[in-house]
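Only one protein chain is missing from this complex, and each of the others stays in its spot.
Naming follows writing order (A and B), and every chain is counted from residue 1.
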Amino acid sequence: MNRFKPSWQAVLAFLLCLASVASGSIAAADAAGVYPYEGTRGLILALIAGAALVSMFRISAILEALVLFIGAHLAAWLLIRGIAGVEGTAKAPFYLLIAAAWLLAWRCVAVLSSIRTGSKQASMALRLIVPTIFGAWILIIWEAATRGAGIPFILLPPPSSIGVRIVNSLPILAADVNQTIFKAVLFGYLIGCGAGFLVAILADRVPFMRRGLLPIGNMVSALPIIGVAPIMVMWFGFDWQSKAAVVIIMTFFPMLVNTVTGLAASGHMERDLMRTYASDYWQTLFKLRLPAAAPFIFNALKINSTLALIGAIVAEFFGTPVVGMGFRISTEVGRMNIDMVWAEIAVAALAGSLFYGVVALIERAATFWHPSVRGG
Amino acid sequence: MDRLRDKIVPVTTLLAILVVAWYAFAVILNAPFQRDLDRRAGETPGTVEFIGKTLTQAKPTLPSPDQVATNFFENTFLRKITSNRSLIYHSWVTLSSTLLGFAFGTVLGIVIAVGIVHVTTLDRSLMPWIIASQTIPILAIAPMIIVVLAAVGITGLIPKALISTYLSFFPVAVGMVKGLRSPELMHLDLMHTYNASPSQTFWKLRMPASVPFLFTSMKVAVAASLVGAIVGELPTGAVAGIGAKLLAAAYYSQSIDMWSALVAGSVVAALLVVAVGIVGRFVERSMGGRPA
Partner (left out) sequence: MSIVIPEPKQVAAMSEIKNPVIEASKLGLTFQTNDGPVQALANVDLTIGKGEFVSFIGPSGCGKTTLLRVIADLEKPTSGNILVNGMSAEKAREARAYGYVFQAAALFPWRTIAGNVALPLEIMGISKAEQAERIKRTLDLVNLSGFEKKYPWQLSGGMQQRASIARALAFDADLLLMDEPFGALDEIVRDHLNEQLLELWGRTEKTICFVTHSIPEAVYLSTRIVVMSPRPGRVTDIIESTLPRERPLDIRETPEFLAIAARVRDGLRAGHSYED
């Protein structure tokens, strides 16, 4: 028994394999009475059951994870490839096998999460691999469910066809990104954050204004500011300027509130220290208070990176020229081209993550000294 | 006394300045159109009369505060609640889906947080995606969610509430993870010396420690939830709700209606945040927290 260490995922996967054998064919027969991809079934079963069995032996964690990874993903790939072209014919064993493969992937992730390494690169790699597998399985299950059950294309297209759509519509997507992100979002983000920052510095010089602005700013941050979108469209017209205006208003207040809070964040002792040096206002500001406020300012920059994108896209729902991500989404929904909508969303998600990631990277470099960053 | 000096006076002063600035901008922004009108009508009004006219246009570029206030008052208190011009009616429609989504979101957020804190696999694999999920401009899919769900026959409250759920689960999940991890090592060691089970540690230490974090994040979540509900009403041709009201007003360029819908949204947001704050303070006090 010592060389044997069963995990519940592997055992359950094994049982699911048995159940799938017992419950008939993978898919319904086609018109000609031929059962599709029944031939690969043995291979799929062998992959899953084999990987499950191997994983139960006492082998090194890396090896176990590797076996599970290959078994689970190869099986999933075979299943999805099999169903392609004969959508909607899947029967119970199909789902049982997908579930079994998913359990193996879960086990794989669990094994990987429990690995403790001393090397920095290895732990960094693990930190990337684990969520990647998780994300991949969201797509796999999405793909398998939509194809297996033959969910109508206009309800939920499978990820693969969204990918095809993205590749085929690159020029349109590029034009939309250019209109929405490089014009409205970037311009509005820079002006909004810059203005919030400057007003915060001004307010800081006048305590009366600071005391008044902070509660108002906090209050406004909770309001559905996005509602000004139609007003801005009315004032500044259909083109990107009105979207930039919405972005400016949305990003201004978080920046203001965070900067004002951050400027008050430096310690008493540090401020007394600057006083013993008879340092003037600007010296104290640049040498002590702004660096101490940096984590707060970056927090606002991160919040705003998401808000800016949302603001620009939603503002486009209220009227745009015939280009832009929000415009594309609302018109393609109307035409029931759901795959195009998803393509646009995937691009928006990618852009949003990149935007956020860049700000987060700059934050890590600039506030390397802050406990939340140096703690890892 | 201190509160009066430190908060109320500065805030009211700034608000007063804002209102004055609003009037000034209303005159400036509405003036060109008014001049146009006057020229066409062949009138040459005096300055005071001209300013008066700019503040009483039917579809001004920027309505004056009193126009918005009058419109808001009429549509809130003078109309029957069932009338579809009543702001209370529209606010209620939005509020109900906000609350439903907020409730879903809070529960979902708490469940996810508990999972993340207790299962390493979830922590490693789910946490990055939760953060990534918020960099996705989710409001962008609002229209699609609603159209797609309508196609399978789900309409009304649920689709809007789902968008609110998506927006509100994140702050709660992140805040709760922080809160559930907030007990100091010393306290956790103490529980360890008692040989407390994970569930005992959870109910007696982690859960009480996380309550302040929960309510702080719920305030953010409820505001986000309202935004979700309003945006959810935009693209669907919904006939009721603050978002629908905004869209209709925008369509007919009824700027006064637009502004008063905006005011209604803000009032609802403020009420929700204050309500969560009060509940939070009540819960914390009943748990022996110091009144802050």
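Rule of thumb we're sticking to: contacts are C-beta pairs under 8 Å (C-beta built on N, C-alpha and C of every residue); 3 or more make two chains touch, one makes a residue touch a chain.
Computed from a predicted structure; not experimentally measured.
Q: Given that one chain is not shown, what are the shown chains it touches?
A: A
Q: Where the complex has a chain not shown, which of A:Ser161, A:Gln241 or A:Ser279 is the residue touching it?
A: A:Ser279
Q: Pick out the residues on chain A that sit against the missing chain.
A: 267, 269-270, 272-279, 283, 287-288, 291, 294, 367-371, 374
The definition used in the following text is that only the chains that are shown with their structure count from here on.
Q: So the centre of each chain is just the mean of its C-alpha atoms; given that, what is the distance between chain A and chain B in Å?
A: Each chain reduced to its C-alpha mean, chain A and chain B end up 23 Å apart.
Q: Show which residues of chain B lie in contact with chain A when the two form their complex.
A: Checking each residue of chain B against chain A gives 6-7, 10-11, 13-15, 29, 61, 120-121, 123-129, 132, 134-141, 143-144, 147-148, 151-152, 219-220, 223, 226-227, 230-231, 234-235, 242-243, 246-247, 249-250, 253, 255, 258-259, 261-262, 265-266, 269-270, 273.
Q: Tell me, which parts of chain A touch chain B in their complex?
A: Residue list for chain A touching chain B: 106, 109-110, 112-114, 126-127, 130-131, 133-135, 154-156, 208-209, 211-213, 215-216, 219, 221-224, 226-228, 230-231, 233-235, 305-306, 309-310, 313-314, 317-318, 325-326, 329-330, 333, 338, 341-342, 344-345, 348-349, 352-353, 355-357.
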